[in-house]
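As you look at this complex, bear in mind that one protein chain is not there, while each of the others sits in place.
A and B are the chain letters, set down in written order, and residue numbers restart from 1 in every chain.
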Amino acid sequence: MKNINYKGYYFIAPFFIVFLIFNVYPVFLTFYYTFTQYEGYGKPTFIGLDNYARIITDTYFLEAFMNTWKIWGFNFILQLGIALLLAALFSDLRFRIKGLGFFRAVFYLPNLITVSSVALLFGIMLDWQYGSINQLLLNIGIISEPIHWLNQPFTAQLSVSLILTWMWFGFTFIVIMAGVSGISKDYYEAALMDGANSRQTFTKITMPLLKPILLYVLITSLIGGLQLFELPMLMSKNGLGEPEGSLNTMVLYLYNQAFRYNNYGYAATIAYALFLITVIFSAVTFKSMYRDAKVMKNRGE
Amino acid sequence: MKKFFIVCISITLMSVFAAGCSSDSESSSGKDVLKIWSFTDELEKYGAVEKFEEEHGIEVELTIVPIADYPTKLRPALESGVGAPDVFTGEVAFIKQWTERDYWENLSAEPYNVDEWEDDYVPYVFDLGKDPEGNVKALSWQTTPGGIFYRRSIANEVLGTDDPEQVGEMFSTWEGLFEAGEKLKQAGYRLFADEGAIRWFARGVDSQPWVNENDELIMTDAKVSYFEQAKILRENDYTAFAPEWSPSWFASMDGPIAYNGGWEDVNEESKDKTEVFAYPLPTWGLHSVLKENAEATVGDWGLATGPNPYFWGGTWLGVYKDSKKKDLAFEFVKMMTHDEEFLTNWANETGDVLSFLPVTDKIQDTVSEDFLSGQNNYKFFLEQAKAIDANAVTKYDQEIDTLLGTHVQEYVDGKKSKEEAVQDFYKAVKNAYPNIKTP
Partner (left out) sequence: MKTQNVLKTENQMIHTPKKVKNSKNKTIKIIIYVLLIVLTIISVIPFYMMIINATRSNKEIILGFSFIPGSSLIDNYKTMIEYVNIWVGFRNSLFVSVCVTLLSGYFSALTAFGFAVYQFKGKNILFLFMLIMMMVPGQLGLIGFYELNKFLGTLDTYIPLIIPAIASPFVVFFLRQYLSSTLHPSLLEAARMDGAGELRIFHTVALPIMMPAVATMSIFTFIGSWNNYLVPLVMLFSPDKFTLPVLMGFLKGSQVAENLGSLYLGIAISVVPIMIAFLFFSKYIINNISAGSIKE
């Protein structure tokens, strides 16, 4: 039979042609722009490393970086906490909690809605004057004065964090639940026979065996979190990350520098800084989790 | 389940493609299409587009993009030529940047020769449409000086008069304005809707551009005192917390609104409600803001001068330089800006104050605006227009104004000291435009 292996090229050709044009080339083109000053009009001017010099001293970028972390970090802890608690409750054989299918679906619902719709919805619901959330809280009597949710840095960041939690805890719960159901039931039966209580079962069996899933949740959430954009963009007054720049995230800063102020060169530099940060943090997370998992495994044996 | 899934997908697909086809056939009705982009709906609202379609037997496709997105959406279209309009409008905030660049056709050249029209216009309006070399790139039909619109009934009750002259006298100094604010507050009213209302006075008081020819940011005394004036309004409770363009702002024009979040008692006599007395607005504010939102208060309005003249906004329009239908496009521009009959009707119908002198000369003495209880807003605004200086407009205005507003707000909210707010403002300008030298 004649050699047909060369035909593999035909199969992968469409992918690589599109990949090179629309994916690889823009990434390198963007890299070139990091060395230029470019207003998106006329020709880019080569300015060497000026953009890099600017970004390491740029307090706005630092602020955006910190904001991104604060907003994502608080949301992640809360989201993971809720998801783990729910997973623990649903996997506990003692309580026979019914309706897993229903609750999974309801909790997941917010995640399915277009983020910009969510942003717009909460943007008006959090308005301090005529927003339904203040109106509701006042009616119930939880607060006595309307809260300027989106006009104070702390409450604005808190709001975005809570919205993220609201959007993602269901997803995280489903993923963790999938991990839990992948754990052999023998472990739980044995634990039950040995008289282990819920907490022991959870910390000694569920958590260690969930390590890979938790790593997956952490890394994907981290990468998504570092790219936080829609909510701050649509919930701050002029899309500049108000109040007081507390909603200015890295991608929002990139967008404004590029498409509002037309500093394409600098925006390209921000993109690369963002990439570097993502790589570093993913690597660190991966490594530390992996090492922990290894230690755990060795101990187990 | 699987079957259901497949059925769903095929229905979706079919509807998508069917919809896609039908929309294609709509636009191909055989007629020539003139594409126009604008940031307001005024062109179609008052029949201009319709009239043009009838006269020339063509179809006009008007695309309206909200002003916040307008430059970011239009700019790429103009630069790449993809989906670009034949005619597009520009607000005063973008006009400098756009005339400098190669977006609009040079109308001073053959066959347009609009330089000949120069004497027909209010000078500043014609000047703003020129590029740095003095070539006309865009024209405008309107002039947009501002005043203060106020409620006559409240003025009578609190200030003892509703006469525009006398009210204008009271408003001619900041002290007088604040004094009136105090009286109004005592009577349960609020002077302005929010602090941002006064920002245009700061811009108008001495006609300095934001950025001069040496790329230096110019912070005039008036702009610095804007911080103070806004703070006074807030601290003395002269405003109703209804930010411009917000739903409560619009609602406040037609009656009492909830004040300071006091919605706990929704009953009619609640003290948590207040009425706004006055709105600093320019010419177009009358027909596109007040008239649109006021029903119960029609005829209860007056128009007076503020502490100093100012202008706000303005729509210019020109022909896209790579348009394939330049003749037709220019016809449209001509109709909007240099057609005596059309503009006379336009002025009568909209109350818009024109910059086209042949018409304004004809009608300015006879205007009597019912909405303003018979006051002649035309004469008033044309008088104000004389104080406007086109040199104060720069390509940075839109973004720098936004940044200034944000930082004044932070000072007013008590988050920053004035010094901090001013310094942060400089920093933010520098960050957006590294080439600008800040004080």
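In this section, a contact is a pair of C-beta atoms (placed from the backbone, for glycine too) under 8 Å apart; a residue touches a chain by one contact, two chains touch by 3 or more.
Just so it is clear, the model here is predicted, and its values are computed rather than measured.
Contact with the omitted chain, checked across A:V27, A:L49 or A:L62, is made by A:V27.
Across A:I77, A:I97 or A:I280, the single residue that touches the chain missing here is A:I97.
As for the chain not pictured, it touches subunit A at residues 1, 4-12, 14-16, 18-19, 21-33, 82, 86, 89-91, 93-97, 99-101, 103-110, 112-117, 119-125, 129-130, 132, 135-136, 139, 166, 170-171, 174-175, 177-179, 181-182, 185, 188-189, 192, 213, 216, 223, 226-227, 229-230, 233-234, 251, 254-255, 258-259, 264, 267-268, 271-272, 274-275, 278-279, 282.
Where subunit B meets the missing chain, the touching residues are 1, 4-5, 8, 12-13, 15-17, 19-20, 23, 41, 63-69, 72-74, 76-77, 79-83, 245, 247-248, 250-251, 257-258, 263, 266.
Simple rule for what comes next: only the chains that are shown with their structure count from here on.
Averaged C-alpha coordinates give centres for subunit A and subunit B that are 39 Å from one another.
Subunit A contributes residues 40-41, 54, 58-60, 128-130, 134-135, 138-139, 145-146, 151, 237-240, 242-244, 259-261, 263, 266 to its touches with subunit B in the complex.
On subunit B, the positions that touch subunit A within their shared complex are 68, 72, 75, 79, 101, 241-242, 247-248, 258, 261, 263-264, 399, 402-403, 406, 410, 413, 415-416, 427, 431-434.
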